[in-house]
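Only a single protein chain was left out; the remaining protein chains are all shown in position.
Letters A, B, C, D and E mark the chains as written, and numbering starts fresh at 1 in each.
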Amino acid sequence: MALALDFLALLLAQFQKPTLAFLAGGMVLAALGSRLEIPDPIYQFIVLVLLLKIGMGAGMALREAQITDIALPALAAAALGVVIVLLGQVTIGLMPGLRASDSIATAGLFGAVSVSTLAAGMVILEEDGLGYESWVPALYPFMDIPALLCAIVLAQMARARAGGPTGARPRLLRLVIDSLRGGALSALMLGLLLGLLTRPDPVFDTFYEPLFRGLLSLLMLVMGMEAYARLSELRGVAHLYAVYGVLGPLVHGALGFGLGWGLHLLTGFSPGGVVLLAVMAASSSDVSGPPTLRIAVPEANPAVYIGTSTSLGTPIALLSIPLWMTLAEMLLTP
Amino acid sequence: MALALDFLALLLAQFQKPTLAFLAGGMVLAALGSRLEIPDPIYQFIVLVLLLKIGMGAGMALREAQITDIALPALAAAALGVVIVLLGQVTIGLMPGLRASDSIATAGLFGAVSVSTLAAGMVILEEDGLGYESWVPALYPFMDIPALLCAIVLAQMARARAGGPTGARPRLLRLVIDSLRGGALSALMLGLLLGLLTRPDPVFDTFYEPLFRGLLSLLMLVMGMEAYARLSELRGVAHLYAVYGVLGPLVHGALGFGLGWGLHLLTGFSPGGVVLLAVMAASSSDVSGPPTLRIAVPEANPAVYIGTSTSLGTPIALLSIPLWMTLAEMLLTP
Amino acid sequence: MALALDFLALLLAQFQKPTLAFLAGGMVLAALGSRLEIPDPIYQFIVLVLLLKIGMGAGMALREAQITDIALPALAAAALGVVIVLLGQVTIGLMPGLRASDSIATAGLFGAVSVSTLAAGMVILEEDGLGYESWVPALYPFMDIPALLCAIVLAQMARARAGGPTGARPRLLRLVIDSLRGGALSALMLGLLLGLLTRPDPVFDTFYEPLFRGLLSLLMLVMGMEAYARLSELRGVAHLYAVYGVLGPLVHGALGFGLGWGLHLLTGFSPGGVVLLAVMAASSSDVSGPPTLRIAVPEANPAVYIGTSTSLGTPIALLSIPLWMTLAEMLLTP
Amino acid sequence: MPSPAHKLTIIIERLLKPQVEALLSEAGLDGWSIFPGGGRGTHGVHRAQAAQLVREFAIVKFEVVLRDRAKAEAIAERLTQEILAQQSGLVWLEEVAIWRTGKFRS
Amino acid sequence: MPSPAHKLTIIIERLLKPQVEALLSEAGLDGWSIFPGGGRGTHGVHRAQAAQLVREFAIVKFEVVLRDRAKAEAIAERLTQEILAQQSGLVWLEEVAIWRTGKFRS
Partner (left out) sequence: MPSPAHKLTIIIERLLKPQVEALLSEAGLDGWSIFPGGGRGTHGVHRAQAAQLVREFAIVKFEVVLRDRAKAEAIAERLTQEILAQQSGLVWLEEVAIWRTGKFRS
């Protein structure tokens, strides 16, 4: 009982933090019909700076890390990405009356990773002084790409079963390359390489690091407004997607937390690292995944998978960050 | 005599300060035909950050303030907004040959508040170490909205007198809501709520507060360029508007200063607070007021009221900031 | 031999620095077909802030400088601009088969100055603690404008010789004024005036100076991407331009270094100042020069001069910055 | 395979965007495109890309393709009489040939 | 001195831009213009200037002027059949009168 109260108190304190507060603020604005707009070039600038910062920070940490430290977590990340997609196909995909392509695409987004959710996790961890290996954000592509690829392969198989056109079947390697060429992953990889191969410390310390938190607050505003705006698109969509959008992040985060806990016991993976793994698993791609799926699974209805991810998956994943932190503080720290 | 010299010296020093210097710089650039442009998305970003900062700062201060401390200044702000509009209608509105709608709309903008002028006042006060209650900027909407509403009601009455169409008469509550939904007031109110209900301190201290001054300098550049650009629109406008545009801010600022002085004697309202009240009163809306009037008073000629406010009202109000500060330093500080 | 090794070691260390690393990163992204884009308004904001910062910094320094300190370096800068253009016309212009207008326009850009290269030079010098008179960046227009004017006059003479239309011959003064009205030079001059005539220190120290390095890193990204993108335009262009684009910056930089060295011996011009003079001489205009030439020398093929400058001149000039620094450290510092 | 249709172009200030969208929705249209811009007219200059103090005064252009000429004209009439009566703005109509006619309900 | 030509307008989401450009290049066209925008359709709202999470879902309009009507129609057919088959997008054709005909190879 005391434990439950502690848990609640820790949880409530988190909602006072600026990151989640701005998310809620964005939703409220949209709900009240505000005409406030964040200009698109500003939004792109914010995402670019966050991705370069995440990449550079992880890259600089990788310089000092041992390949053996990272191998297992990377494997865990990839496994999580694939397992979440397969799990999604089994749970939603097998329900009657739903189109296979829709459920596969939705599961694909939930297996992939949201950069905004990851950034929010990093900032909230830092505010609470819960440390993590600085290279953990570098696990992003290890979870993101396998998840999207897995969804695309499942969609191809479904199409083949349905006797659909198989001639245009895209090659996997090409999809990986194309995905890495997208703006978001390009920026992340560029940051990683700069951090790994050069010494960006002066510009990192004076620009990317200090601006990170503030720009994230504006991104949360956009996320909140967008989440509310897309809610209406969910109206025509099967209720099951709403259930998946709400429960998915919690289940996936728990999976990530569990796997991270295993790593913690096995290799001493830090509590903060466990939280970030859970956050990535809980998150669903809202910036970089959707266009990949639009091209590769054109028969799926974007209103379904984007609506489910943006309006439910991302807010729930963001709001669940305090949950993993509270769990970590209670279970993993001495 | 010595007093007058002191006054002049204090005044001159202010024009060296970056805020006013950038304003002058923008005017000079425009006058010399420079092709320098500030991109619109950057301008919107600047205004957004300034409004969130002003709102959050005031909101955080309101947490600690007593409702009784604020009630009287809020009343004073609302009274100033309404009185300035009525005064405007009496002085310009009664002159022969001018259209009622034009004079009412102009008075409406001068009763309302300019966010850029308010922000400039805050920065200049801070540079001079003249303190104010941090919630004073929260008086903005208390002056702004009543002034615009008052103008709209006056315009409806004028229309009714003229036997014009009264069917489309918009409801006041709807106008208030619509005005709060506009981008500028939305951002300010969002900041207020975030400051009041959550703990945005970490992001406020590392982002909004440090960037405030620099972004304001760029906003002043835009204001200066725009003030010069709109001057030409004033050419076809009755001379009386030019007189009003130049003298209005001084008279309104003096009213604000007087009322603030009263509050100072009555409740110990700070000298810096008195200055900010004068600055808001002297300022005329140039970002958020004009679209409200365009919709609600479509029969008024925007070249008249926007030109008068942007080209004369705002620069004069900005240049008069040092005046109120010098007055406060001479009259209100021991 | 030891000297040569030292030289190499110093040189290599520079390529680890963020400025050059971001340039290389941009090229790599473009070469790999990344779809990453920097929004145009963000790019314009970056250039604006850099120019205002360079101008203000130089302007504040000019307040304390003696006119006699600056006169000689300014003369040297102007001479360099003109000499580089004349040299260019002699070397490329006299080769058979090349159009006079193309070679003159190309030489014009290489005589003029690149703001991004200058900014990179300032940041790299600062990182290495190699000091310079803070007014040195004010030499920019003294080199830039004479170089462009010289090219325009040469083009007019070539047109006259060829019996072309001489009626539209633009006056030189008008060209100078028009060039100063362009966005880039306007911003630089505004900064200079603000620094010289007002006290922008508070906003300079809290905004322009801290953001300089970070914004430059993003600008280098753009420069790198653009350099790669324009390479293809060089395909149809005479090989001689490629040779000029690669060797020009080195020869011009050496000229600048030599003249700077003379000033050093004569007047005690600082080693950092010598480096910046070399950097400006080595640089070729890629932001502000091209539109001037497009209007004034319409018969020249922009693919030739812009391609040569953007794809070869600027990257080589940026990469040569460590060269001048290493030379200065070895030859000019005790 | 192209079939005849009509393109209605509407140029307004952003502040009228909600009203124009409401009118188009009421008229039963299922789609339109919007392009931001600038311009010059009797109300002075509207910048296309540079900062202008009031965002709501920026120019936007609607392009609406529809197959029913009568409906296009009816929309133009209502626009000019109701929304643009006291506001700046232009409306014009052009003949076009469209593909994918299935995408057009009206 | 104007001579008759045709203007093909193509409205798509940015993610199809590379494919449309490839098709136009293959068709031997030497020029086209692109305008960013927004819109509303069966796939919901695309904002014209405000932030939208996925950049690739922004609307862009191609305007291609060419003299050869048959080629214009062929491009429109290929577009609607190959690229737009499962994607959102519109194509229409208009008659125009052009100057500087020397600038148009097709």
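The rule is short, and it goes like this: contacts are C-beta pairs under 8 Å (C-beta built on N, C-alpha and C of every residue); 3 or more make two chains touch, one makes a residue touch a chain.
This structure is a prediction, so every number in the text was calculated from the model and none was measured.
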item	value
Touch residues of subunit C, complete complex, unshown partner	37-40, 42-44, 182-183, 222-223, 226, 229, 233, 286-287, 290-291, 294-295, 298-299, 302-303, 306, 310
Missing-chain contacts mapped onto subunit E	1-2, 5, 7, 21, 30-36, 60, 65, 94-100, 103
Touch residues of subunit D, complete complex, unshown partner	9, 11, 35-42, 48-49, 59, 61, 73, 76-77, 79-80, 84, 89-95
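Everything that follows uses one rule, which is that only the chains that are shown with their structure count from here on.
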item	value
Self-contact between copies subunit B and subunit C, residue sets same or different by half	different
Chain pair showing more contacts of the two, B-D and A-C	A-C
Far-end chain from subunit D, centres as C-alpha averages	C
Centre-of-Cα separation between subunit D and subunit C, whole angstrom	46
Whole-Å gap separating subunit A and subunit D, where each centre is the average of the chain's CA atoms	39
Junction residues of subunit E - those touching two or more other chains	49
Residues of subunit B whose C-beta touches two or more other chains	37-42, 44, 182-183, 211
